[in-house]
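In this view, the complex is presented without one of its protein chains, the others remaining in place.
Here is subunit A:
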Amino acid sequence: MIYLDNSATTKPWPEVLEAYQKATQTYFGNPSSLHRLGTEADTLFQKARQAVAKLLGAHTEEIIFTSGGTEGNNLAIKGIAFAYQTRGKHLITSTVEHPSVLEAFRYLETLGFEVTYVPVDQEGRVNPRHVEEAVREDTTLVSIVHVNNEMGTIQPIEEISRRLKKYPKLFFHTDHVQGVTHVPFSFRDIGVDLCTISGHKFHGLKGTGVLVKRKGIRLSPLFHGGGQEFGVRSGTENVPGMVALAKALRITRERQRETKEKILTGKKRLLEALQTLEGAVINTPVKDSAPHIVNVSFPTLKPEVIIQALTKKGIHVSTKSACSSKENQPSAVIEACGLGKERAESAIRISFSVDTTEAEVEELITQLRMIIPEMRKVMGVAK
């Protein structure tokens, strides 16, 4: 099996599962319980928090454990919008966000918030100047994705962050879910106020994630209850899940350093092959895109059919974002880039992990070279 849908989810590593199992068996106590089991679970949980903080370049008390990317994005966006609504009700985002960001903003619009959607260029990139120009007196939040999940475009987060520093009354959130593995940054250095990551995108488990929140920022909670996670996220702590997340993140950081070159070579190789494959149009920008995502369109062909053909050969890739790929609609991201409906309707996404090998990439290329010409012939587009 060749798994090339790592932007959708990754396969949990055995070490991670082992840590999970051990943590859930040995330290099953509720961290809030006063007895020894509770104390131990709490100690382990705090250690996981420290480890994650260190890896992300944040302070321990800036780490809020969540259930994943969707929760992190929702908590950041609604949390700021509600907590600071007396300051203003204007929010800014881009047109190429993940549904968990976009839909949160849409919901806020129904409650009387005003949202500016900053457009992107053909590569799916926002212009930092446009973001700054959208800022108003009553803006409380700017949320821009770090690495786009479909195209792999890297947004100029650092520059946006630098420009927004002039407006101390607003907060800057970035959805770092796709960036954390292959385009890591230090929370402190990048200068954002909030940052979302998700455990299962780096070989951890589903249902685990982190929202990093700079010290001193208030958030209105999504969940009310026992006041866990500094009162921002109630609910019994998922000790083994977060232990697994800490472990997965640590291994990911090590593996990313070791395999950086290999992943880049694989991407380069695939792009070269696609450039010479008739009927293929590459959507992923050549410059400033994540090393693990290649998005390509085969105009006039149906992407579902390509995916089925590849799956039969044991190769797994996807159409656009997994979260919306079941709906039979063109990719909103590619449409937002102004690349036309035809390309938006026929895009597939190939995404690597640190474990992806050269041989796997070669096999994909071989299969595409057989499948695509054949399909084009059937569809009557090839001579």
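General observations
Here is the rule we go by: contacts are C-beta pairs under 8 Å (C-beta built on N, C-alpha and C of every residue); 3 or more make two chains touch, one makes a residue touch a chain; residues count from 1.
Convention: contacts and distances are computed from a predicted model.
As stated in its UniProt record, the chain not included in the shown complex is "Probable tRNA sulfurtransferase", which appears among "ATP-binding cassette domain-containing protein", "Ferredoxin", "Probable tRNA sulfurtransferase" or "ABC-type xenobiotic transporter".
The omitted chain makes contact with just one of the residues A:Lys22, A:Arg106, A:Lys260 or A:Lys377: A:Lys22. From the options A:Ala8, A:Ala51 or A:Ile77, the residue with contact to the unseen chain in the full assembly is A:Ala51.
Remark: the residues of subunit A touching the chain excluded from display are 19, 22-23, 27, 34-36, 39-40, 43-44, 47-48, 51, 61, 243, 246-247, 250.
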